[in-house]
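Heads up, the thing below is written out as structure tokens.
The complex appears here minus one protein chain, its other protein chains still in place.
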Amino acid sequence: TDLEVTHWWTSGGEAAAVAELAKAFDATGNHWVDGAIAGSGGTARPIMISRITGGDPMGATQFNHGRQAEELVQAGLMRDLTDVATKGKWTDVVRPKSLLDGCTIDGKIYCVPVNIHSWQWLWLSNEAFAKAGVPLPKDWNEFVAAAPALEKAGIIPLAVGGQAWQSSGAFDVLLAAVGGTDTFLKVYKDKDAKFAAGPEVAKVFKAADDARKMAKNTNVQDWNQATNLVITGKAGGQIMGDWAQGEFQVAGKTAGKDYTCLPGLGLNEVIATGGDAFYFPLLKDADKSKAQEVLAETLLDPKTQVAFNLKKGSLPVRGDVDLNAANDCMKKGLAILAKGAVIPWTDQLLSQDTQKQKEDLFAEFFAKPELTVEDAQKRFADLIASAD
Amino acid sequence: MADITAQASTAAGARQGITDPYGPKPRRVISRRNVFLYGTLFVMAVYYLLPLYVMVVTSLKGMPEIRLGNIFSPPLEITFEPWVKAWSTACTGLNCDGLSRGFWNSVRITVPSVLLSIAIASVNGYALANWRFKGADTFFIILIVGAFIPYQVMIYPIVIILREIGLYGSLSGLVIVHSIFGMPILTLLFRNYFSSMPEELFRAARVDGAGFWGIFLRIMLPMSLPIFVVAIILQVTGIWNDFLFGVVYTRPDTYPMTVQLNNIVNSVQGVKEYNVNMAATILTGLVPLIVYFISGKLFVRGIAAGAVKG
Amino acid sequence: MTAANDTSVSIQDLSLNFGAVTVLETLNLDVADGEFIVLLGPSGCGKSTLLNCIAGLLDVSEGRIFIKGKNVTWEEPKDRGIGMVFQSYALYPQMTVEKNLSFGLRVAGTPKEEIAKRIARAAEILQIEPLLQRKPAALSGGQRQRVAIGRALVRDVDVFLFDEPLSNLDAKLRAELRVEIKLLHRKLQNTMIYVTHDQIEAMTLADRIAVMKGGVIQQLDAPQTIYNRPVNRFVAGFLGSPAMNFVDGYLEDADGGWRFAAGDIKIPLGTYDFAKPPAPGPVTFGIRPEHVSLNSGTGWPFSIAANVEVVEPMGSDTLVWLKLAQQNFSVRVTSERTPKNDEAVTLGFDPMRASLFDTATGTRI
Amino acid sequence: MTAANDTSVSIQDLSLNFGAVTVLETLNLDVADGEFIVLLGPSGCGKSTLLNCIAGLLDVSEGRIFIKGKNVTWEEPKDRGIGMVFQSYALYPQMTVEKNLSFGLRVAGTPKEEIAKRIARAAEILQIEPLLQRKPAALSGGQRQRVAIGRALVRDVDVFLFDEPLSNLDAKLRAELRVEIKLLHRKLQNTMIYVTHDQIEAMTLADRIAVMKGGVIQQLDAPQTIYNRPVNRFVAGFLGSPAMNFVDGYLEDADGGWRFAAGDIKIPLGTYDFAKPPAPGPVTFGIRPEHVSLNSGTGWPFSIAANVEVVEPMGSDTLVWLKLAQQNFSVRVTSERTPKNDEAVTLGFDPMRASLFDTATGTRI
């Protein structure tokens, strides 16, 4: 049975990863009809939502699990996967458990998490530091200290693409790394506005100020172009999620030799359990509904998980798979995961509305030096106050 | 104001001497006026042509040359690979068939949309110009104001409307959407055009016994070539170039070319492949461009007939 | 209330307004069978509007219209038995003459042979046989006009409506086609209603002229009656070229009977045929330039001396302008007797040929 | 080669072509100071083109133009000392009448008081003082035309050029403004060159008329000469309304002298004033409708019987149509003597008033 699957994975590493899913699904005798929408979630999501609400749903669709699809579920447009989940004992195999929480609404499971993406990475170009003649930094603070040397060598210390979610994400990473897990949770989970206006967060803003100064010469838009700056040694480093690893791989770079990764920016080694999940709109066609079940099972199949996540550069959602093929960085991630040093990610904690406002704020903050740290923090606190 | 009519007068001038003007006034080809006139036009022409030039040149270069060279320099080594790639092998997600699929989808979307929207708008314009009934103007004004509404505002209500009539996601749905959004300007054009036709012609046809449709089909239509050309050009351009409706109201297997273009351009794999992007860009714009190059003259004439008369 | 049976077109209490503007107001008009009626009036007086109402191209606001005794007020134009010829010809530019002529018949589904027969007849009457395969763009103005008439002709209608059919043509052609229309009417004996603002056309063509002003018919009469006994000053001034001379003054009851006085000039009105019992008061005296003679002896009931101001030779005649009681006054003379500028001349005329109007209301006295 | 000093405008060997089309060909024209010249001719004969050449709005192809003795062939329009009035008035629609009049002067930097003075004068002459603050859209046709003339007037020029200034107006207004222009010319004594295709205008206004056809001046003469002794058939037919009657036939050398023969009709030409020595051959005989009399006794050098076909009463006169040698023939009579349709009548005329043309070349014999 043909099943149309929409997603916004179109960059090199992503596309390769999707191919794995498609291969696995096609192997079950069904057919994966690829509905890639380029751009980002921002471009793709309205199309997906329009189609679901417009009565022309696809067979399955990618969302970031969390609150993006909450209302669609509430409106009864999405398929309840509890049966499949019970059959596949998802509650047992999915790790960490909190991942499934994001898919659970009123006790029913509505989505299949396929990977764990963590944002908390600093990717460094070994070549760039060599060229600048400074040793590879071990954490964010050393990195900031090395910035002048990099700049002198004509290298952009930190690559931050123009898209708003990159600046906003970078700040969130700094919040968790520089501020620490508690700070992060207090701000985003408890939405403590007073705290957000306080000195703890001010420290983070100071770090963000460093970041924007280091990034000011980045003239690219897309995240992977920024990554490419690091890959080619034009930039010293980039704060980006583990999906960036896919790009290094496609470029044929080896972790540890050509590039270095610092989870939690080397300050606070935690991993956020964000990630992608597949949702299944409620379909009338019985064959397709059946195929949806098959796809859901396939997605969580250990083999698929490995193949997909290796290409994608993300971590698998089940702990019982064999990841010997994983590279240096991935192993670091797995180790942290094993330690249980996980935090929930903003997709789960904040509504898209708040996320967007946050993006607007940090996009402005990173692009506009005149926006002072104090003003930005004040606006951030206001935002947290009204967040939901 | 002929430019170069000096030859005749030089002969005459020689015969008569300067003191006795005879024949046409001698004009120098390089007068201040001509220098200003052609100079300005030339500079403007360069401004307008530059992007096209850059697009074409870039699309014929290989990536290394682009990275090193100058965007304005002609390609050292002409390669058509970017064109081939843009047309047939560039990937979006798992689909690696470039723009080729989108091209046919665009044709399948554009042709019926253009036909339907022009059919509706021409009949509307005709009814407004010749068969005015009470309230018609009010609807027309609403329509004109509607032309100013940002499309984004209408996406959601239209999703609902299409869902209710069960056309969401189908090609017919998209065709209807294009017809709706083409209606204000086209109706205005047709209304103005038909109003500028002699009223007596219409009356003569009524006396002859032709009805609403008879007059429209047999009298008005054969006289409306210029405005139809304008309408066709505007609609072909508008619909072919549409991205928003194409992406929102269709499904991947019917994505038009612009959506494919966006996918190709935004599916960055490592470095941006500017040459492929440019080739894809040109390919996407080719159909409306050809339409313009062929019928530009009629366009101006039609505009004069339909748009300028208030 | 139905129309009298011998009328071809009968218009009863017709009113028409565009929004707040009333263009026609309770207008009545009866046209006899076979009659040639001309609607004459200045631009904007509602002539075309009236014609369009008769044709059914405008919806009337009040009143009704009968054609051949049938109430057609709400009929479609094609069902009224009318044919119409327009000022701009209104030929369908993309059709040949033949197609133009047959369009109405084809729409009505008339059989082919019948169409061919009618076209042949119309073409013969109008002598446009050689033009049948041409398009309108390839015709001269006069030919176009003939085709336009032909289009009405083939429809075999009871009533022909003409809306200034000659006003786009040059003077020469106009004169020729005028005669042709006259002959056509004589041949066909149809009822014809003809709109024009050219008085020569009106005078030469009409059985009766309806002079309109501001949507109201001022006078409806035979051309000569209208010319010689206009009911009011407007009609008097509108007809005749060069226009009638008007002199403002007073009507006085002198010893010898009524007389007209303006400044020094006193004109005894012994021979004048009063339309109603006269009373003293301000009146306007009007006389046509051709009813005044110049230097032609003293045999006139009234004569006076004056100085020539401007002489306008018009070829066949000459118009002589002078002042009478400080008011412009023109006299038409044959070219042979043309005076010079500033020459002193004697005018003579018969007050019987004059018209007197109440200065205030403008009506004939 | 310079122009004679007493000429106001002198055109020498003027040719003009648009691409391959020659519109004017080696045209010569001398206009005396203060003269009123009318260029008359059918549409497309090059009247406007000639006027535009004089104004400097078109570059001539050959030849030269003198105004007031100065060679202005290469001058800008504004430096030629001309003022021009256009058919469409060409008023600047968004400016008041006053601004319209003064715009040219203001651009030229004329002092304020001077401008005011000139406008006051022009406004007085044309009686447009009350209109000065209005915009053209709020003026009637006649008023607009007067403003257009005013615009030429304020420029204080030697030569006025008029391009069909009255043809957009209705007949009545046309007649009025015609007299006004005539008076204006008398008052100003400027040279005026006036284009029209209306022969009444030409006849009444001109000191001399230049009848043009196909870019060539056919005849340049005083109106009466042109009317009475047209040099060719074109000129004869173009002037006069109703037009001259033409009968095709032969010139024969009969016993009693020359005579004209068409079918049964033989017209002895005893009194005719030949323009050149006659020779037998096909000729066209022309006589104006007003030079033929109807039923007026036998005192005429020539008379013949005929049957009335159509009678066209035109108010002041009546036009009677009949056939002579199977050709249409019209006679103008006064309204009193109107015959009836089909009545048998006798025509009489004096061949001295007739014109004879060579049928082949059309030139007067």
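Lettered A, B, C and D in written order, each chain numbered from 1.
Keep this in mind: a residue touches a chain if its C-beta (ideal position, glycine included) is under 8 Å from a C-beta of that chain, and two chains touch if they have at least 3 such contacts.
Everything that follows uses one rule, which is that contacts and distances are computed from a predicted model.
Colleague: From the list "Serine phosphatase RsbU, regulator of sigma subunit", "Heme exporter protein C", "NADH-quinone oxidoreductase subunit H" or "Sugar ABC transporter permease", give the UniProt name belonging to the chain omitted from this structure.
Modeller: Looking only at the record, the undisplayed chain corresponds to "Sugar ABC transporter permease".
Colleague: Touching the absent chain in the whole complex: find that residue among B:Met63, B:Ile180 or B:Met223.
Modeller: B:Ile180
Colleague: Which listed residue, A:Thr10, A:Asn30, A:Thr53 or A:Thr183, touches the chain dropped from view?
Modeller: Residue touching the chain left out of view: A:Thr53.
Colleague: For the full complex, which residue in D:Thr26, D:Gln94, D:Gln189 or D:Thr361 touches the chain that was left out?
Modeller: From the options D:Thr26, D:Gln94, D:Gln189 or D:Thr361, the contact with the absent chain belongs to D:Gln94.
Colleague: Tell me where the left-out chain touches subunit B, residue by residue.
Modeller: 1-3, 37-38, 40-41, 44-45, 47-52, 54-55, 58, 66, 70-72, 120, 123-124, 126-128, 131-133, 136-137, 139-158, 160-161, 179-180, 183, 185, 187, 211-213, 237, 240-244, 258, 261-262, 265, 274, 277-278, 281, 284-285, 288-289, 291-293, 296-297, 299-300, 303-304, 307-310
Colleague: Which subunit A residues touch the hidden chain?
Modeller: 41-42, 45-46, 49, 53, 68-72, 75, 162-164, 219, 221, 351-353, 355-357, 360, 363-368, 379, 386
Colleague: Over the whole complex, note the residues of subunit D touching the chain we left out.
Modeller: Listed in rising order, the touching residues are 52, 55-57, 76-79, 82-84, 86-95, 103-104, 107-108, 151, 155.
Note that in this section only the chains that are shown with their structure count from here on.
Colleague: Nearest whole angstrom, what separates the Cα centre of subunit C from the Cα centre of subunit D?
Modeller: 27
Colleague: How far is the middle of subunit A from the middle of subunit D, if each middle is the mean of its Cα atoms, in Å?
Modeller: 92
Colleague: Could you pull out the residues of subunit B that touch at least 2 other chains?
Modeller: None at all.
Colleague: Looking at the complex, which residues from subunit C come into contact with subunit B?
Modeller: 52, 55-57, 76-78, 82-84, 86-88, 90-94, 103-104, 107-108, 151, 155, 163
Colleague: Give the list of subunit B residues in touch with subunit D in this complex.
Modeller: 2, 5, 8, 12, 20-26
Colleague: Can you list the subunit B residues touching subunit C in their complex?
Modeller: 198, 200-201, 203-210, 214, 218-219, 222-223
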